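All remarks here apply to the structure that follows.
One protein chain omitted, others in place.
== subunit A ==
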Amino acid sequence: MEKVAVSNSERELQYITWHAYLALVMGLLFCSASLEPFLDFQSSKALTFVYGIAKFGLSVYFIYLMCKVVTTMSSIKKRNFWTASFEDEYLNHLNLLGFKWSFHSVIFTLSPFLFSNISSLISESFPADSISAKALATLVVGVMFVCYALPVLYGLNKSDE
């Protein structure tokens, strides 16, 4: 069977696609882990079942995506991998767009906690003392991953039209 030569751009495209899906799944797993203490599993068994199934499915998909990313990352240039950049212009644009969204998401996620001392309305809705530093860090990282993945996947999907 004839082996088709794949260009560097196409390899980068494969990598960013799997990477974005992995970021989305990781983000959802992190977000769910940080919000777990706030969900009432005692009163609803259905919620516990659905949540358990969803988390198991995401975990299995995470392992699959991790394998895909590891196999595709070996085909892109090491310098690009370590500097989180792409030689292909559009993919690099999407990657930077993802980072931009990710940066803004941190500000929006943390702002209620930052301003909770100023406004009583915010402090009642977001009681900063009730969430641990670990849970907050997990939530922020989760939101960052999701906010990186969404514009990248949207941009990749949109270009197929």
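Just so we're on the same page, a residue touches a chain if its C-beta (ideal position, glycine included) is under 8 Å from a C-beta of that chain, and two chains touch if they have at least 3 such contacts; residues count from 1.
Keep in mind that, in the parts below, contacts and distances are computed from a predicted model.
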| item | value |
| --- | --- |
| Record-based protein name (UniProt) of the chain missing from this complex, from "Cytochrome c oxidase subunit 3", "Amino acid ABC transporter membrane protein 1, PAAT family", "Transketolase" or "Transcriptional regulator" | "Transcriptional regulator" |
| Chain not shown, touching residues in subunit A | 7-10, 12-13, 88-91, 93, 156, 158-161 |
